[in-house]
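For this depiction, one protein chain was excluded, whereas all remaining protein chains were kept in their positions.
Here is subunit A:
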């Protein structure tokens, strides 16, 4: 039955599915994992770095991109589609600044991206964008924001979320571990993002990239040494936990 209803995206199937949009969501699962966490004074984006070929320049393979000074996004899915969406979003951010003389709010730019994606699910001859995006930043009133969009053009605000391969596992981890005390400080929020990624990343801290935006501060992408330090702290805490449990058992 699906074979007759997935050729042209403007066609609904008899049971109300838009199969091309659902297939686009499968394409997102082929990208590596990205996680976003909204802290109190910080927003964190963590991604699993894609393995780079030997002769490839590593810094040109990026999953985290700045859209403006105070907003950045991570995506999962088709690389080329992401480039188009990011370019359009960046132009819109500057256009907004010039027209309204204010930086965009995170919700505004998310809505712009989501509207763009939705338009491609409703016109003939075009396929939907095969990416989901996590958009983070601070509004000018200082509120931290995290939004997620998907190929259908829906967007929602989240406290913490994950997209890409194994997103379900990471989201379950976040549901269990996202507590007020887990995001009490900036460092704790960064460690939570790393811990969530370590659940699914295959080679540990070497393959993780982290980006943070603090209130009134520009985007900062952490160096690998800083990430290694945080990973070492996390491992130490895990060992201490295990020790405590052992002691509890023996006493």
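Note that in this section a contact is a pair of C-beta atoms (placed from the backbone, for glycine too) under 8 Å apart; a residue touches a chain by one contact, two chains touch by 3 or more; residues count from 1.
Just so it is clear, contacts and distances are computed from a predicted model.
Given that one chain of this complex has been left out, which of "Eukaryotic translation initiation factor 6", "Proteasome assembly chaperone 1", "Glycoprotein-N-acetylgalactosamine 3-beta-galactosyltransferase 1" or "thioredoxin-disulfide reductase (NADPH)" is its protein name according to UniProt?
Answer from the UniProt record of the missing subunit chain: "Proteasome assembly chaperone 1".
Quick one: which of A:24, A:82, A:106 or A:135 touches the chain that's been left out?
Selected residue, touching the omitted chain: A:82.
Sort through A:52, A:84 or A:184 and give me the one touching the missing partner chain.
Answering carefully, the residue with contact to the hidden chain is A:52.
Name, in rising order, the residues on subunit A that touch the hidden chain in the full complex.
Within subunit A, the residues touching the omitted chain are 7-8, 22, 26-27, 29-32, 50-54, 56, 61, 63, 75-80, 82, 202-203.
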